[in-house]
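Worksheet for the structure shown next.
The complex appears here without one of its protein chains, the remainder shown in place.
Right, chain A next:
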Amino acid sequence: MALLSKKDANLILDPLADNNPITIQVLGICSALAITAELKASIVMAVSVLFVMGVGNVVISLMRNIIPSKIRIIVQLVVVATLVIIVDQVLKAFAYELSKTLSVFVGLIITNCIIMGRFEAFALANGTWRSFLDGIGNAAGYGVILVIIGFFRELLGSGTLLGYKVLGDPIAKTGLYAIGYENNGFMLLSPMALIVVGLIIWVQRSRNKALIEEN
């Protein structure tokens, strides 16, 4: 961390835990839940958001002095939409199957509240380097949660990780399946994503009592 001063390092580290965009700030939930049935999709989504946030925050922060405040929302939307189109086209060109799985949720990065939230709250008021760090930090905090959810849903739901059969073959009855283990297909369905996030919040807030909120 010699490169970064302590204050700058906090910009990255805070959103990873105590100021996490998903579990604390409640931003960007939609995509976090919808595409996490597989670990691979979660990772791709996390990387896409990392790219959009990092670049977007820099662009907005560079333009922060020339954007009239009345039309700032639409300027922000155009910047994000452009970046998302780039991500979408790259995915379609190099990972077509995956882009089918993600379907409309790549497009929905545009309305991912984390991005607009960070633009409004940080990039419009801070310098380029700090905005970049803030973008990376928040996107990473989002990505961490996404990967955790994806990990558990894929492991418990289909017994695989990134497509590898880590628990053995359910048809040939090898590995864990030999002793009667069954996949919980329910984990693959959308409601379980909500419950997994609920449990993550539970664990996080039990460890850090300061985060507990009023009922």
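Assume a residue touches a chain if its C-beta (ideal position, glycine included) is under 8 Å from a C-beta of that chain, and two chains touch if they have at least 3 such contacts; residues count from 1.
One rule holds for everything that comes next: contacts and distances are computed from a predicted model.
With the options "Carbamoyl phosphate synthase small chain", "Na(+)-translocating NADH-quinone reductase subunit E", "P-type Cu(+) transporter" or "Phenylacetate-CoA oxygenase subunit PaaC" in hand, the undepicted chain maps to the protein name "Na(+)-translocating NADH-quinone reductase subunit E" (source: UniProt). Touching the chain that is not shown, out of A:Leu39, A:Met116, A:Ala139 or A:Leu167: A:Met116 (per the contact rule at the top). In the complete complex, the residue from A:Arg130, A:Lys165 or A:Arg205 that touches the missing chain is A:Arg205. Checked against the full complex, the one of A:Leu98, A:Ala123, A:Leu167 or A:Val197 touching the unshown chain is A:Val197.
Summarising the interface, chain A meets the missing chain with residues 23, 26-31, 33-34, 73-74, 77-78, 81-82, 84-85, 88-89, 103-104, 107-108, 110-113, 116, 185-186, 189-195, 197-199, 201-206, 209, 211-215.
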